[in-house]
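The structure under discussion appears below in the form of structure tokens.
One protein chain is absent from this view; the other protein chains keep their places.
Coming up: chain A.
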Amino acid sequence: MSLTQRSAVVRRLIVSPGAAPQEPAPAVATAAGVSAVLRAFGRSPRDLPARTVVLLGTAAADPGIGPEHEGFAVRTSSTPGRALRAAHRELHTADADFALVAGFGEPDAQTITVYAVKRAAEAVAEGDTVIGLLDLDDGPADENTAPPLRPLHTGPSGTDPDRHRLLLWSGRTADEEQEVRGALLPLLSGVHRESFPVLPTTTPTGTAPGPVRGAAVTVSALASRAVHQARTSDASHPRPVALLFPGQGSQHAGMAAGLYRRDPVFTAAVDAALSHMGEEASRIRADWLDPARAAIGIDDVRRAQPLLFAVDYALGCLVLSWGVRPTAFLGHSAGELVAAVFAGVVSLKDAAHMVQARVREAVKIPAGGMLAVAAGEEQLLPYLTQDVGIAAVNANQQVMLAGSKEPLAEVAARLKADGHTVVTVPATSPFHSPAMAPASDAVETAYRGIPLREPKRPLYSGYTGTLMRPDEARSPRFWARQITDTVYFRKALDELLAADDVLLVEAGPRQTLTAFARRHRSVRLGAGAVTPLLPARTGTPEADRQSVLTAAARIWTEGHDLDLAAVSRLWTWSEPDPLDPSESRAPRARAEVQPA
């Protein structure tokens, strides 16, 4: 059974609520008990997901407990077993994103076992410690008995010397780094190629890495040369990481597919994001993984938007799984919704529904498109019409226009006649143009029922060009208007880079935002820096993995310490494709090697 259909227990705690544990009376569920459950894991209820449900499994519930407590839904079942089953249903067929289950009288009459339960794919994507997966199939048929917890298997499942891997080394001084590198070289030329994937990731092992660092992303055959040629970096003053999420226009056929079933976090995150897209989800994934036979092309709004959302989100989860804690988030156009998920404004599920609503309404709008023009905003004002507006101001000489098909074609012709350089952005809807107004109004209605919270982490908005304010984040209208309003990406990036010198990491396909950032003064002068996660163009699946590892190497040589066990799954982990009978249990990715 797929992770997306399962529930994971991510925390478990036994509490003794009574002040007098010697008292033989069993614990009774009271309002005070519910308050204690909400705080069981040391978090303030304010920090719980908006759609948290409390499930009490007790034979003795105080009738004074209402259906809501401190703003959270409360449900009562007669036993802990029934409450855990109810949690699974709440997470998969109702609204809940997080369930706190209180099993009264477990394991002793006076104690309560509190479980935190999430959808399993999201637990893996978000880096939760999975204590176990609720087994609702093979467990006892008796609803009253707690379902057994099964372990989650994410261990290495195959190694391949022809898969790119990371080699990291460091020293306290430049001389020491040279020494360490010198000792690594004969080891690499002497190692049996089958052993290459299992070599330690960092040298020297067993000590904290020093501030002079080197890194190589390589396959077995090229390892010595790659290590020999690698540059050294000063890692003594790491700049914080900020994540950038690209939007419409960055999609391409098979984008990031080289990471799917090759990294457990990326895979679970894509599956989790798509699982909230209803019946369409399996068709979206099929079209993504087999572009040659796709029923709907990637540039169509029905594929571009859901898949960009899933891929951007999964790449963000991947970087977080390495132990990186970004200092700020900024998304371009549709990417802003992904940034909002990471900033804690909206849950993954609700954000996926917002994407769906956007797509549903966008297809009702007469076909349109977008253009990128190598010019400043001012220069383009004379070309604007009632149907064609400024969609985005991306960089000094990079502005996007959007509008309905024919008026946009006319504007493109006029611009070209006047000597402007114009490129068509792959899009089937006129996003960020007045033509989208009816869609904007319709999605606003759909967004009203979604709990929106203020950002917990710095979130920059392309619509205001600065930090998103709490009232903006909580406003359905603010989010609905994004499909008609202009994106001021340049301004937002300016603000982000003015606040701090950061290492920007583009968490999405292509390198659109990386190119904008490289033209920014901060990056040009070396105060800030930027690294993409994926290749600039469509390449092989191995090129996707090589590119992601290069970004991990860049973050490490910047001075950030990475969870290397997590990073190493990119060359030690794989999951068989359930639809491909030719794949064995431990498939080997061969014949995709691209020598650097």
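In this section, a contact is a pair of C-beta atoms (placed from the backbone, for glycine too) under 8 Å apart; a residue touches a chain by one contact, two chains touch by 3 or more; residues count from 1.
Definition applied: contacts and distances are computed from a predicted model.
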Which choice in "Actinorhodin polyketide synthase acyl carrier protein", "Maltose/maltodextrin transport system permease protein", "Macrolide ABC transporter ATP-binding protein" or "Homoserine O-acetyltransferase" gives the name that UniProt lists for the one chain left out?
"Actinorhodin polyketide synthase acyl carrier protein"
Looking at the full complex, which residue from A:S77, A:T512 or A:T557 touches the chain that isn't shown here?
A:T512
Just one of A:H520, A:R554 or A:R569 touches the chain that is missing; which is it?
A:H520
Contact residue for the chain not shown (choose from A:A372, A:V388, A:L533 or A:L570):
A:A372
Residue numbers in chain A that touch the chain omitted from display:
372-374, 376, 395-398, 419, 421, 423, 511-512, 514-516, 518-521, 523-524, 536
